[in-house]
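All protein chains but one are shown at their positions in the complex.
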Amino acid sequence: MAVALLEVRHLKKYFHTAEGVVRAVDDVSFTLDAGRTLGLVGESGSGKTTTAYMIAGIHQPTSGEVLFEGRNLAGPRSRELRRQIQMVFQDPGTSLNPTHSIKDILTLPLRVHGLARGPQLEARARELIEHVHLPASFLYKYPRELSEGEKQAVAIARAIAVNPKLIVLDEPTASLDVSMQAWILRLLLELQQEFGFAYLLITHDLSLMRNFATDVAIMYLGRIVETAPADAFFTRPRHPYTQMLISSIPVVTDEEEALKPAQVVSQGEIPSPVNPPSGCRFHTRCPRRFEPCDREEPVMLELEPGHCAACHLYSGGQAAPSQRDNP
Amino acid sequence: MSQPLLEVRDLSAGYRVYKGFLRVLDGVSLTVRRGEKIGLVGESGCGKTTTMRAILGVLPSNGRVTGGQVLFEGRDLRQASPRELQRLRGRKLTAIFQNPGAALNPVFTVGQQLDAVLRAHHPGMPARERRQRAIEALASVRLPDPERLLNNYPVQLSGGMKQRVCIALALLSDADLIIADEPGTALDVTIEDQVMRLFMRLVEERQSATIFITHSLGVVRQWMDRVYVMYAGSIVEAAPTQELFRNPLHPYTQALLKAVPKLTGGGIPKGIEGRVPDYAHPPAGCRFHPRCPFYSPDRCPARPALVDVGNDHLVACYQY
Partner (left out) sequence: MSSSETAAAHDARALWWAMKRDNWRRMWYRFTRNPLSVVGLVIVLVTGLAAIFADYIAPYPEHAGAFVDFGNAMKPPGGQYLLGTDPVGRDVLSRIIYGYRFSFGMAIVVIALAAPPGVILGLVAGYYRGTRIDSIIMRITDIFLAVPPLVLAMAITAVLTANVFNAMMAVTLMWWPWYTRLVYGLASSLRNEFYVQAAEVMGASKFHILFREILPNCISSILTKMTLDMGFVIIIGSSLSFVGLGAQPPTPDLGTMVADGAKYMPDQWWLTTFPALAIVTVVLGFNLLGDGLRDVLTVEEQ
């Protein structure tokens, strides 16, 4: 059986702050295969960004494993390993150094990894910028002269410059207009078709997720509460939090409105990750909580092939594959 | 027919910068009736915030209003003296901003800030009564434990709570018109939903009118009575909400609706060709024409006026 490109097992990240221990990521497990797109969705405090940062190598896990092509990524990463996992950041305005020209920005990865030298650098930079459908004259511009969408395209060109296998996309279109968003997403899909990248997409925008991800996992306060292939996730959401989130999205067509689950009205504040609620972390806001919810943490159960949720409403089902091996 | 609460007629405004003058607003017209909930929707850079600032009279130092009228209860705000404006602002006309963290002063407690507003608008009111009103205001926005909250500093509150404090501040003044500039942007989706629900209910209870500025078509569809679509500094379409979404007429509105990814699937949409115009050298006539799929060389270079096509539906396009 082929080894998954990325496998995350019981990943945890705790931050020690003045207010206490922030359990940003608290036992997260999932896999991602080459050429697929996994979407991680959640609100503030869910831990999705921290998870992404651990995979990209910006944070070190507190415990648990991140396996890339079977190899454990613990500790400082080799340059070669860094080449394989790249990232596109949330705010294109600050992900490009304002004092560098676009040419500098694109040739940096080439120089760092020795992929080109001298006059080849410029030629390769030219290729990259053409790959993201921007004119070559942009090479001599500075980031502030570009629109947000164009900047993000440059950030994408930078990420693909080293031929990575996995690209982490952290809210890639959050600060973009609707029309720019569409352009960037199409670009990403095109590049995925051409180069076979795997994408880990972090976002809070469910409509985007629906049309971009092959599989979706939803996080709440550091845990994954539901995971499923994209279609199943949206047509048959099982976890009350998923239902709440989907029903809170403002949509533009009647068809979408009909798709939304019966109004699960959002109530209460999102608890702080320093002091998560006992038992099921969602119980304080859950309209369907009942007896065991504030005592016992629900286990992740496989409800249909590939579709798992952690909720007491479904207990009595089969344990999910990721939970079968002991931490 | 009663007089509209706010009537903006052909408002033009812009900013003076190194390159010259950016003619951002190019004849914006809108009407707000008492108790009406208006959504002003458009992408970033279309001039929504400039419109808000121009109406309130708080453009930055390099901003200028170059034409048009802003009639509030019949009085032209552009002709009003600073004193008159001062009296109107905060009392009849108030605002809620995008970033609640920036709108609240971090060195004063919530109670102090609420109190300051009360003192400004009700000079005679005794302290005890002010405190009572403040607590009621916080309770009305469903903030837990209002008495204790009075002593908290903004930094101790979450984004959603801060935004609700801002709403409470705006409602304290009992204004007839509340202009809200993307108040949900900094909030999580589920919290935004809660806050919107609350805000709309309170606005209805008080019969205040509101102009709600946003780039999210979904929010507008869910909560507003009437929608104004803005592109590059002018209104391109206006209609009651249901009507607009069932029957979008302006090419820009149609393109915008198509460009939003749908929850029901359908893949990534195509987006809109071209870029937002450079306000220093805007296109002549209809500002959307370089990007319009229905462009017609003989009709488009003239600036189209807003035409009523029935059902209170206005469009600015030669096709109608």
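Should a chain be cited, it is by its letter among A and B, assigned in written order, with residues numbered from 1 in that chain.
Definition applied: a residue touches a chain if its C-beta (ideal position, glycine included) is under 8 Å from a C-beta of that chain, and two chains touch if they have at least 3 such contacts.
Keep in mind that this is a model prediction, so the values were computed, not measured.
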Out of A:45, A:61 or A:109, which touches the unshown chain?
A:109
Note that chain B touches the chain not displayed via residues 18
Extract the touching residues of chain A with respect to the undisplayed chain.
56-58, 77, 79, 82-83, 85-87, 89-91, 94-101, 108-109, 112-113, 119, 122-123, 136-137, 139-142, 145, 155, 158, 162
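What we mean here is this: only the chains that are shown with their structure count from here on.
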Considering the complex alone, what residue numbers of chain B touch chain A?
43-44, 158-161, 188-194, 215-223, 245, 255-257, 259-272, 275-276
Which chain A residues qualify as touching chain B in the complex?
43-44, 147, 177-183, 185-186, 189, 204-208, 210-212, 231, 234, 244-246, 248-253, 255-256, 259-260, 266-267, 269-270
